[in-house]
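Here the structure comes first, spelled out in structure tokens, and everything after it is commentary.
With one protein chain held back, the other chains of the complex are shown just where they sit.
Take a look at chain A:
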Amino acid sequence: MIPSVHVLEYHLVNYRRTWRASVFSSLVLPLLTMLGFGLGVGGFVTGGVDGVSYLEWMVPGLIASTAAQVAVAEATWPVMSCFTWVKTYFAQAAAPLRIGDILGGHLAFMLFRVAVSAAAFLLVAFGFGALRSGWAVAVLPISLLLGAALVAPVAAYTASVSSDSYLAILMRFAVLPMSLFSGVFFPVDSLPTVLRWVAWALPLWHGVDLSRAATLGLDPGPGAVWQVLYLLAWAVGGWFLASWRYRRRLVI
């Protein structure tokens, strides 16, 4: 779909205004998080986790969690702006673009943002010596897959709500719990069964688990295939949901 490349291009032109600040914070944020959690909290977790230091154990979770945060952030307020405040989508819909081009181009930009953030974090983690295996580069495609599993359904949600207070609700009641219970800071095994099922149902834990196997150089086992398929299912299902919601808003 070439037209969606032009839509991506538009979002990149827009991003060019703020890319320095954006890349800078993509580097500083992981730096602070690593210092605070990895060294600070890690100092208390003297025994390490699953046989590795707390920092090494936690870094892949943080990268996946950051990818998820960026994905959700890009699929909420900016999408609302494109519908409601700046009305970018309506301008695009008047051009010879199809709904799929408009949606596809914007989702591609969101994934670009996810990739930049994950790469920056990976770089900082490498600087800290927190990556135990060359397989760590696999964290990038994993982050993209996790990003895809989130941007599409979240964009669908944003396209369906009438005001940005619903976005705050999403943050508080879905994204925050997901970040807490997806094995980023502690293993999900220590959660009660009900919460463990919540972690398994949401996309983030799968991203965390796959990333962790990659940076620690562990064999992810045959379950990894199912995890990849599960994330793909979120992405594909989200794409169809978002296409439907976008069409409802743009073709009236």
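As a working rule, contacts are C-beta pairs under 8 Å (C-beta built on N, C-alpha and C of every residue); 3 or more make two chains touch, one makes a residue touch a chain; residues count from 1.
We take it that contacts and distances are computed from a predicted model.
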{"item": "Absent chain [UniProt protein name; select from \"2-oxoisovalerate dehydrogenase subunit beta\", \"Lipooligosaccharide transport system ATP-binding protein\", \"Ferritin-like domain-containing protein\" or \"Thiosulfate reductase cytochrome b subunit\"]", "value": "\"Lipooligosaccharide transport system ATP-binding protein\""}
{"item": "Contacting the left-out chain in the complete assembly, out of A:F90, A:F126, A:F173 or A:W244", "value": "A:F90"}
{"item": "Residues in chain A touching the chain absent from view", "value": "2-3, 6-7, 9-10, 13-14, 17, 86-88, 90-98, 250-252"}
